[in-house]
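Sharing a structure below in structure tokens format, with a few things to ask.
Note that this complex is displayed minus one protein chain, with the remaining chains in position.
Per-chain numbering from 1; labels A and B assigned in written order.
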Amino acid sequence: MAATNEQIQQAVESFFLLFNGVIIFLMSFGYTLIESGGVRSQNAGHSLFKTLLILITSAIAYWISGYAFSFGGDANVILGTRFWASERFGAKDRYPNVENFTSSNNIYKLNNQDPYIHYFYHYMLAFLVTNIAASSFAERCRVPVYVLFSIIMSGFVYPFLAHWMWGTNGWLGAVVGARDYGGSAIIFLTAGVAALIGTIFLGPRFGRFEPRTLPLFGHSIPVTSVGAILVAFGFFVLNSGADHRITGRAYGDRVGHGLVNTLLSGATSGGTYYLLQRIIENIQSSPKHLKRRVFLSTVNSILAGMVAVAGGAVAYNPWSAVIIGFIAALSFLLWSKLLIKIQIDDPVETAAVHIGGGLWGIFAVPIFRRTIGPNVNGEFVEDVFNSIIYRFGYGESWRGLLNSLCTAAVVMAWTAFFIGLLFLLLKLLNLLKVSKEEELRGIDLFQHGEPAYALRIYCAACGEQLQG
Amino acid sequence: MAATNEQIQQAVESFFLLFNGVIIFLMSFGYTLIESGGVRSQNAGHSLFKTLLILITSAIAYWISGYAFSFGGDANVILGTRFWASERFGAKDRYPNVENFTSSNNIYKLNNQDPYIHYFYHYMLAFLVTNIAASSFAERCRVPVYVLFSIIMSGFVYPFLAHWMWGTNGWLGAVVGARDYGGSAIIFLTAGVAALIGTIFLGPRFGRFEPRTLPLFGHSIPVTSVGAILVAFGFFVLNSGADHRITGRAYGDRVGHGLVNTLLSGATSGGTYYLLQRIIENIQSSPKHLKRRVFLSTVNSILAGMVAVAGGAVAYNPWSAVIIGFIAALSFLLWSKLLIKIQIDDPVETAAVHIGGGLWGIFAVPIFRRTIGPNVNGEFVEDVFNSIIYRFGYGESWRGLLNSLCTAAVVMAWTAFFIGLLFLLLKLLNLLKVSKEEELRGIDLFQHGEPAYALRIYCAACGEQLQG
Partner (left out) sequence: MAATNEQIQQAVESFFLLFNGVIIFLMSFGYTLIESGGVRSQNAGHSLFKTLLILITSAIAYWISGYAFSFGGDANVILGTRFWASERFGAKDRYPNVENFTSSNNIYKLNNQDPYIHYFYHYMLAFLVTNIAASSFAERCRVPVYVLFSIIMSGFVYPFLAHWMWGTNGWLGAVVGARDYGGSAIIFLTAGVAALIGTIFLGPRFGRFEPRTLPLFGHSIPVTSVGAILVAFGFFVLNSGADHRITGRAYGDRVGHGLVNTLLSGATSGGTYYLLQRIIENIQSSPKHLKRRVFLSTVNSILAGMVAVAGGAVAYNPWSAVIIGFIAALSFLLWSKLLIKIQIDDPVETAAVHIGGGLWGIFAVPIFRRTIGPNVNGEFVEDVFNSIIYRFGYGESWRGLLNSLCTAAVVMAWTAFFIGLLFLLLKLLNLLKVSKEEELRGIDLFQHGEPAYALRIYCAACGEQLQG
């Protein structure tokens, strides 16, 4: 017997969400590879190991409390209160009473994906946030710090923010009416702020600003590249799947816009940054100097563009995405220079990418959001409520900008407070940073007992292998 | 004209299976990368090359006989007898007589995927099994051995096991009633046993146990990490797609459980192993010693948890997955230590992971399986037949444990017999192992004529490139 339309629709939406979830898993590790290639080789293994530990601890923490805080029902606007350790959470428990568990910003909430797939997807977001933030602790942070940070971040800090914006009855999304489709604020700004707080408390790496400001270059462009590929791959999926729905023409249209806008914003941002760098270089440098190293920063600028457009990738026109990407490059460049200026060491520019991109992304939503949205059947309707001014003249109402301001302030204050508290405590207990000797000789050997590389290199000149 | 429900359902299921299949392709290569990074650099290329040869030969062998043995109709309980070289196998040949080709353990067999997608998916499983097993031959095995092993394994040994468990009318699955949803036994235990037999016949690598037991460390944590990412990615998909179906609420629920259980079991297993290692270390070591190297083993322990939960990931509750993962870590640790104790060299712990995880996984199915299953429409029904005891008090009946015992014995005996025979023959013909000189100087150069790496390294200190 063939399945009913409702069953098939649910299967399609569940599959779509599953697809997004597993790819965001790859995306998280992509960030890890960017970091690993972007640090010196004696610390490259540490970057990879810390992600294993974050995966392990965040999986448990999110299971015990994270999902419950985020999506545990609509009891109140502050936090969810059910499904601790996923108790009484399966489809069998949830469907009989026809309560709709879907908790995206989609106002019609008809996605009907399976609860556990919803859980899996949102865990992957929590892992992503935690893992991005931890990138900035590279080359000097002790192992237990990652573990504690991961538990606090994925089990407590991020879940509240997710509830407020995306939860049924969350105060930011459902009550105030703020919009953050793909997570410019809730995912990326959160990660960026946590990264910044962490790196401030950890202090700069040895040799970064003293005796003089000197970049500490990464050790492997191929490793960084593999990471960048996976992250960009993830952004296409994350941004285009921001509605968590694909059935219905208007939703298909939004998914397609998400893909194309992510591409155009990323490309514009990366191109703008590269051009600016090469122009500055040609003005400043005498010809005998080597060029600046911009591979990692160009990658980061592409990502900043994708972060910035995430907020409303499904709801922008392509030309808006180009403008957003252009401004994202400037914002990233500004934050990146600013952090160096005030001597905050941001090893792989995590904070600059995600604060620079994320902050701008939140304000872009009301400015550029189209007024065409899906109705209950996924067909097109004009959405007049939130859009008094449309396109330049008629952009979104001032209320939208106020909502964005509110969202940004809430995300930054909440994250900074709790992550700051955690790092302050660890600093007072002197548990934060490895010793100077460990930092100088390489964290891989001292924290993990093993180097990332142990190559016997074949010497083409002498036809022999050298033990290196 | 719009498609009918039946057509759309079939398309969704076919797409889901295609998605699973191509990702299991990545997963297989993930195992190869784990191996390549986990061996010494002079043998790293060999690991990658052998997988190319396995891909080539297993594709042909599975086409000629493998699929036919596994899924070539229901003529008898021992083996299939049709579709040699996929002859008369396309949808056009198969659909007119409405014979249902689906051969998963799903008792209602309504998946209706396209036959060739089913073929592709099951080939990828055969490739996976063959490729996992071959990981343990690393650093000392000659090229022709891989080729013969691949043909025997993917064209003969594995297909019979797949038929018995998953084939229409297979004696283990359909007749006896054993259950192995995601392949703890048929995929992973088979691979583990073949790995063990192979590595026993090959003997330990030079320097592994003589003059004294000494680990031979891998050369690249980044390469191992990229592999680990792909394997974990594959496990999410493999375990959650074990029913080969997503339409219908109960199936969506099972897919979702598969994802979450894989995550929780892997995380628990990895965490348990890491904690145990660090505790043992702190008890044993004097403080000046370097830490143990545990990166590869932590990765392997995560995988052992995912292997163990595979057997019934779609049918466990999350708390069961946590328990299963915890025990999987102990089982992996035990097997790993045992093999070292009896001086069996298991280069990247393939045998310990897949026997340790797989064996426990088979027995976990009757202990932890939920009683809620899908009916013909994919809705929920209580499944009372196989579950006299439920949860701790009412777990699965003793019959389930007997079935598991039977499955484990059959898989181990069948695999050990044929793979043992193959390796015995090759050993007698002295074709198994490279010469001692080749092993010492690196198998890449001698078996393939090229090193895995030929780096010219930039020396930061002297500002010059060194030919290395």
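Some observations on this one:
Heads up, the rule we're going with is that contacts are C-beta pairs under 8 Å (C-beta built on N, C-alpha and C of every residue); 3 or more make two chains touch, one makes a residue touch a chain.
Here the structure is a predicted model, which is why all the values come from computation and not from measurement.
Remark: the omitted chain is touched by one listed residue; of A:64, A:78, A:176 or A:229 this is A:229. Residue A:237 is the one among A:117, A:178, A:237 or A:339 that touches the chain missing from this view. One of A:84, A:295 or A:418 touches the chain omitted from the figure, and that residue is A:295. The missing chain lies against subunit A, touching residues 4-6, 8-9, 12, 15-16, 19, 23, 40-42, 110, 217-222, 225-226, 229, 232-233, 236-237, 240, 246-253, 255-257, 259-260, 263-264, 266-268, 270-271, 274, 290-295, 298-299, 302, 317-319, 322, 372, 376-378, 380, 441-442, 445, 451, 453-455, 457, 460, 467-468. For subunit B, the list of residues touching the undisplayed chain reads 1-5, 7-8, 10-12, 14-15, 18-19, 21-22, 25-26, 29, 32-33, 36-37, 44-45, 48-49, 52-53, 55-57, 59-60, 63, 85-86, 90-92, 95, 113-120, 123, 217, 220, 223, 226, 445-461, 465-466, 468.
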